[in-house]
Structure formats: structure tokens, C-alpha cells
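Excluded from the complex is one protein chain; the other protein chains are retained at their positions.
Up next, chain A:
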Amino acid sequence: MSRIQETFGQLMARHEKALVAFVTAGDPDPARSLEVIEALCDAGVDILELGVPFSDPTADGPVIQRSSGRALAAGMTLARVLEMTEKIRRFSQVPIVLFSYYNPILAYGLDRFYREAVASGADGVLVVDLPPEESDEMTSRWEGNALDVIRLVAPTTPMERMKRIAAEASGFLYLVSMTGVTGSGGLDLDEVSEVAGCLRSVSPLPICVGFGISTPEQTARVAGMADGVVVGSAFERVIEDNLDDPNLAGRVGTFAGALKEATRLVG
């Protein structure tokens, strides 16, 4: 059983929903990024999405774009993200999903990426600009299936397409909560509930909802409709607002703790 499946099993037994935390690896620099991640793990985050910084993140809003910029300026590369994954494994067994645009993976080498990601202790990969139509070229180069491929479903995705995406997915399904980039406003919870219901009817996989969720209140409400809640830009905003604070990691940890609490109240 994969670490991701195991985690959802345990959460269900505890009547909790998953808090999936996204941070850009290497933001604001590799050392402090690792401290932030340790604080997230200590705060009880259930799944870690580790963002591979990319120069042109067209599916992300300005907050994550700036976080990518800081990480790249601090010398972050995909190779260093994999080293960071190894280091995280020394203090945590939290499932790790590598969140990337396709080009850095393509430049790294598709089979080399798979080998080294598995060896580093990563559990899954989410390539935001690689729809099912194109993803065979990546996975067909892999020598096994030790990495879950997390798929996105959007509010614009029609039912037939949902079925097809669900059939090819593993780990969990990532439901984009709004028609927009990460961190944008205008979260429509009625729409989320409706799309989550459709998705639930076509797939037994856990459903995690993300994009635009930034407060414990929203987290609690979305947790009531899904198996997990993904928060990203809100963490990056805390990092960005506290770049010079020696207690940066502590602040991110406190915020994560409040969000995690919100996923416990729903069960």
C-alpha cells in the first residue's frame, strides 16, 4: 500500500480530513525552507506538496510566482528539491508529492527523474501542465509505478472527461476549487460541493480540494465536502510577509496547526 493510501486510511479511522500543505521548495532559501517544512510536519500536516520552482508558472497566481522567483534566486533546482526530499525523510514519514511544471522534469530526464524521485522517498508527482492527453510520454518511460500520479480535475471538466481522468489517476484526485489560478479570490463553495459530488460518483479515490482556500473557516467548510483540503498560496503569503523574521518557521507552523485543527472538527 502506498504511503498516500495509508495516510487516507488512518485519517478515515480517526474521522479526520487531510490537510495537504503546498510550499515552494527552497523558499525563501534552502535552509529556511527545510525549517518551514519541519514546522509543517510538526504541526500535523498530512500530505506535503513540494513545489519545484519554475520561471514561468502560468497556472499559478502572483504569490506562488514570487515564491518560485525567490527559490530560483536562492539557487533551487529540481536536483536540490530531490535532495531536500531525502532530508525530509530523515525526520518525517509524511507523504510527499512533487508539484512541478513539466519543463524542469523534461530537462532533468524522465527516467532519471523517476528513479531519483523514488529513491529520495517521494510518493507522488503532480505535473500541473501535463494533462492525461500528454502524460504517457512521461509515465511510459518509468520502470515501475512507485510514484502516484496525482491528476487535476477542474470545474470546467465535463463528466465524461472526469471519468477518464479518474480512471488513470492514483493516490488522490485534486479538485481545483475554482476557475482560476492559485491564490485567486472568489471561492464558490456551492460549485465545489457540486463538482465534488460528481467526482465522487465516478471514482473511489480520495478527493482533495485546493485553490483559493486560505482560512481555517474555509478549510473546515471544504473539509466537509471532500477528503482533504490543499492550502498553498496562504502558506506562501505567511512566508512572504515574514521573510526577515527569525521565527519564520514557527509562524508557518502555527498557521498550519490552526488549519489542521479545522480538518479535525469535521469528521
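Here is the rule we use: a contact is a pair of C-beta atoms (placed from the backbone, for glycine too) under 8 Å apart; a residue touches a chain by one contact, two chains touch by 3 or more; residues count from 1.
Heads up, the rule we're going with is that contacts and distances are computed from a predicted model.
Trainee: One chain is missing here; what is its name in UniProt, given the choices "Serine/threonine protein phosphatase PrpC", "Fumarate reductase iron-sulfur subunit", "YeeE/YedE family protein" or "Tryptophan synthase beta chain"?
Mentor: "Tryptophan synthase beta chain"
Trainee: Pick out which of A:F8, A:F22, A:Y108 or A:F235 touches the chain that's been left out of the picture.
Mentor: A:Y108
Trainee: For the chain left off this view, which of A:L72, A:V118, A:A146 or A:C198 is in contact with it?
Mentor: Per the contact definition at the top, the residue touching the missing chain is A:L72.
Trainee: If I consider the whole complex, including the chain that's not displayed, which of A:A21, A:L152, A:I207 or A:A226 touches that chain?
Mentor: Hidden-chain contact among the options goes to A:L152.
Trainee: From the list A:P30, A:G44 or A:G61, pick the residue that touches the absent chain.
Mentor: Looking across A:P30, A:G44 or A:G61, the contact with the absent chain belongs to A:G61.
Trainee: Which parts of chain A are in contact with the chain that was left out?
Mentor: 54-62, 65, 72, 77-79, 101-108, 128-131, 133-134, 151-158, 161, 165, 176, 179-181, 184
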